[in-house]
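A single protein chain has been omitted; all remaining protein chains appear in their positions.
On to chain A.
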């Protein structure tokens, strides 16, 4: 077998497709025939220094892929498969892997390090590889150990730390790992490769060092090593060390005080003179400190002052930090505005400056303004651009009172700067204008830098500059976007924009049609800006203008169907364009649905719009267009029961969307649209319910589908039940089974995982929404169908009630469903409520809430239960 596998592995990399395919088939066959033997032979191949590098590399990759997969459910299968393999095979494989760390071939060592980490990620949490850490540490302490072994071992330790949780190791192991890693960073004793591997390993091991960072001596030692390493000769090592500092900034903010002086000097030197990769990390350190302090300020709770201390590092460092950042702004690259993927020192510096402004507020203004004033009129475009960028960056953080006079004084200058000879200056000026409108233009709150007097001038400049180069035009779109947004709900002020609306829309459409943009960025910015202009406009004054937009957009959408599609690139472009246009229609439909007068405009065009959406769907083979789906949801709301006539044709796409488990966002949106249609059609949706419910139930039981789709599905049960009332009876056994299972699963979620807790709250709320919909749907008939489930529901509510981490929205849904139970089932629930001692407590809590809506709901529930109790 050993000989065979080498050949197969080599053949699988042949240039000849036939040879390759045959080899792959052979490899698969070996895998299926005898998996343990196959995996062992791969590790033998990897460990054997006699074998060709190519076969060893592929052996490692196949081995790694037998242990891990990107897809969560696939990964679970692989883990189970590994665990069933006989222990004698597994220990041979593991020995071979560890031995490979000492191979003279660097690639074999590297591959082996990766595979070991994968095995560790399965076995260490299960305590099935207790000797791993010890044997790795042995590699580090044996005097005869080669630098190559140490390098590979440190790499392995780093990967392991990345894979597992620090709870999987006992403190002694953590201490030993950290000691080995930090010693590996020691300049005097180790080679460059070892130090680099050690520094990178430390980056992954930092999360494990909680206890060590609480101990001053250990902390001092680690910090000293990191800071020294940050001054290494080798740029890669310096970069890795600064990455450690960035991670420490957010993980160990509260113990950083004694090291800040040193770190400031390190970062300052790096920003001024080091390679860009290092300088970027140095700036990132300060951005991370800002993140921490902004978060502390946002969640500041004056009453419990003992939580996390705010060290005010930024405030203390501002007078040196800010000038340092301002210097970075002058280091622009020539083409940075043309390419989104560019990230350089001036962009990082400006971003950090913005964070500093948010951290210290008004104090930043007197430090930055002299720089702005000195540079904004200089002949060198870099100076003008940097000055503008600095000004734009500090607009969030300081108070309106502080900024308003500056902005008012500078506005005309900025408007003139839109005619600057330099593209970057115009780009940044337009962006600064958009920031001004975003942050200092809010007529509904009584303040705006835009007055009826200067509005005309501003729009004249914007509508002229939107014709400038694509990158400038895109920033101008942003300025128009926020300018329009400010007038949302602004009462009489919103009329101010009305006279300009026609020309704004015309320019935006012209911009969307430009072909010099290269990619679709400018187009989608133009359309999204158009959406915001429509959404925020004063509907009574503008409905006529917007009504004219409907056929214009429909015409464009219809043209996309004629596009010639040759490549997958063409297909993608068509899809993007359709997305933008469907988005515009969705916004218009939603806007017009708000009043009967304007709704009639949509109703008149509804047939044609729907026909168009159906054609958009039809021009794709297997996937459903999510923006078209969203727009259909809006259309269903507008048309109400009339939507029934579109159902026979539309239903197939609804099905397709519900079956799209790969693009789960599409599935989520489709589930939401089912809800919209339920509300529109009421019981006219009945003929489609069997099909829809089948798909929803199968989605729920699928392990492939992304979990975030499940809460919307439960909510959708409620929507369907509300629409069809008693006819929901036949779905009750299946739906309720799912709801009960999911409610049980809620109890087993890891409370330390914030994301998971958030999901748990969504799930709970959606299950309650399902119950509410079903109970209210059954209220006038067949309510007794729900009687067998009442007990379980109350238990679930109690469980949620006892959960102290529960979200306010879950509380609301829980207390409401209690009322629904009493309301729908009436006197039948008397016994249940009598025995349910937590209800009083729960209602009491809710009735004392500050949330008016919650109080009202609780009051209603109390009334419903009261009614039952006296019946």
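Definition applied: contacts are C-beta pairs under 8 Å (C-beta built on N, C-alpha and C of every residue); 3 or more make two chains touch, one makes a residue touch a chain; residues count from 1.
FYI, contacts and distances are computed from a predicted model.
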Ask   = One chain isn't displayed here; going by UniProt, is it "Glutathione S-transferase", "Importin subunit alpha", "GUF1 factor" or "Sorting nexin"?
value = "Importin subunit alpha"
Ask   = If the hidden chain were put back, which of A:75, A:521 or A:782 would touch it?
value = A:521
Note = In the whole complex, of A:246, A:266 or A:546, the residue touching the missing chain would be A:246
Remark   = By the document's definition of touch, the residue of A:37, A:125, A:361 or A:672 touching the omitted chain is A:672
Inquiry  = One chain is left out of this view; which of A:94, A:200, A:426 or A:764 touches it in the full complex?
reply    = A:200
Task = Using the touch rule from the top, list residues of chain A that touch the missing partner.
result = 64, 114, 159, 162, 200, 203, 240, 243, 246, 281, 284, 287, 340, 343, 347-348, 350-351, 353-354, 389, 392-393, 428, 431, 434, 474-475, 477-478, 481-482, 521, 524-525, 528-529, 531-532, 579, 583, 586-587, 590, 630, 633-634, 637, 669, 672, 675-676, 679, 715, 718-719, 722, 769, 772-773, 776, 779, 816, 819-820, 823, 833-837, 839-841, 843-844, 847, 860, 862-863, 865-866, 869-871
